[in-house]
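Note that this complex is displayed minus one protein chain, with the remaining chains in position.
For reference, chains read A and B in written order, and residue numbers begin at 1 within each chain.
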Amino acid sequence: MEQSTTLQDVLDREQITALIHAYCFHFDRNEPNALAALFTPDARVDYGPEAQLLTGTEAIRAAVAKGLAETFAATSHHVSNISIRLESATVATSICYLYAWHRYHSGAPDGELWAQYHHSFVRTEAGWRIQGLTLKAAGTKDFHRRTMHGIGRA
Amino acid sequence: MEQSTTLQDVLDREQITALIHAYCFHFDRNEPNALAALFTPDARVDYGPEAQLLTGTEAIRAAVAKGLAETFAATSHHVSNISIRLESATVATSICYLYAWHRYHSGAPDGELWAQYHHSFVRTEAGWRIQGLTLKAAGTKDFHRRTMHGIGRA
Partner (left out) sequence: MEQSTTLQDVLDREQITALIHAYCFHFDRNEPNALAALFTPDARVDYGPEAQLLTGTEAIRAAVAKGLAETFAATSHHVSNISIRLESATVATSICYLYAWHRYHSGAPDGELWAQYHHSFVRTEAGWRIQGLTLKAAGTKDFHRRTMHGIGRA
């Protein structure tokens, strides 16, 4: 289950949570380099069927930088419902909820997204890093993507 | 007050938080059986003056299953501001905030809800379970309920 049993477990969850928050903060501040540094060199990011599957820190940095430069004039990524599973001393997974607001350079109406991030993490010598991120949407309004991975609703 | 003093307190809060998250996850994935299993056999759920007061796991399961089948085509329940009070080793209460988005089978405009869950919990041999849940609304937009319990604003 998702239960900690030791102080170390509690600290690991805190550090992983900080990583999820840092991703949002750097995205919203248009800081793609700082964002990319949160990932492992071999990390994979899947923003959905309309986006290219990203593999590796540089691909992630470049794609996020492009989106921030060309598509988004402003964003705000509100994460909650963070559920972390510590699989071992060096591997963890989590599901959290995302409510994200987007203002577009194009002048299109602001886009809203009600979604989940599904993450995997590994502990490196420098601390926990994101190894995988998949975005799954419950719903959208005026969003720039039409097709998204679903949350698996029955 | 709401302050932990021991590691056990911290772990109890973590497990109760996981329970609140699991409720949202199973609701949004249309999993009424898994949702009902989070409650005690004698649990009471009060979604507001327009809904029937639900008593017992089976009544909760049936009402949620009906709502998910007939009313909601998709939902996303974002909880935050979780404030847990450990009343004793086996009893706890909490207030958390809920921002919920709803898409309707009817095709009505998406409904939004800014609200609070007021919970009570008991520790069973199998872990913490929800014994009481009352929904109190700060406000709504295009929501399928007209009258809600208020948050007690002066």
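Here, a residue touches a chain if its C-beta (ideal position, glycine included) is under 8 Å from a C-beta of that chain, and two chains touch if they have at least 3 such contacts.
Nothing here was measured: the structure is a model prediction, and the numbers come from that model.
*Asks:* For the chain left off this view, which of A:Gln3, A:Gln52 or A:Ser76 is in contact with it?
*Replies:* A:Ser76
*Asks:* Just checking the interface: what residues of chain A touch the absent partner chain?
*Replies:* Residues 7, 10-11, 14-15, 18, 21-22, 24-25, 28-31, 74-80, 99, 101, 103, 110 of chain A touch the chain absent from view.
*Asks:* Determine and list the chain B residues touching the chain excluded from the picture.
*Replies:* 1-7, 10, 13, 78, 80-83, 95, 97, 99, 114-115, 138-139, 141, 151-154
Going forward, only the chains that are shown with their structure count from here on.
*Asks:* Could you say what rotation angle superposes chain A on its sequence twin chain B, using C-alpha positions and rounding to the nearest 5°?
*Replies:* Copies differ by a rotation of 120 degrees.
*Asks:* Would you mind pulling out the distance in Å between where the CA atoms of chain A average out and where those of chain B do?
*Replies:* Using C-alpha averages as centres, the distance is 25 Å.
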